[in-house]
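Pasting in a structure now, in structure tokens, and then I'll have a few things to ask.
One protein chain is absent from this view; the other protein chains keep their places.
The block that comes next holds chain A.
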């Protein structure tokens, strides 16, 4: 096919992204890195609010990398990659939140 040799609009049928999507992803990542930096270094918000800003921007950046750089959305069905990722995140959150929860109420450590 003509488009296969030209490769101009290959992103319409190949799942490898385009320059535009990489640039958008990069700009979003930069913005999502600068926001928490400014917030923390200038002491704009404190305590729990600052924690929320930090975690939300980190998770958003994770999503940006998944979509714009790792092309997770362009995966074809059945979406094994996405399912494996969800299982992995579930295990990860169980380990992290479970550890924090247990150790917070650990009377031996305190």
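The rule is simple: a residue touches a chain if its C-beta (ideal position, glycine included) is under 8 Å from a C-beta of that chain, and two chains touch if they have at least 3 such contacts; residues count from 1.
Definition applied: contacts and distances are computed from a predicted model.
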| task | Could you tell me which of "FtsX-like permease family protein", "Acyl transferase family protein", "Chemotaxis protein CheA" or "Cytochrome bo(3) ubiquinol oxidase subunit 3" is the UniProt name of the chain missing from the displayed complex? | result | "Cytochrome bo(3) ubiquinol oxidase subunit 3"
| field | Residues of chain A in contact with the chain not shown | value | 1, 4, 7, 10, 14, 16-19, 22, 25-26, 29-30, 33, 36-37, 40-41, 46, 50-51, 54-55, 57-58, 61-62, 65-66, 69-70, 80-81, 84-85, 87-89, 91-93, 95-96, 98-100, 103
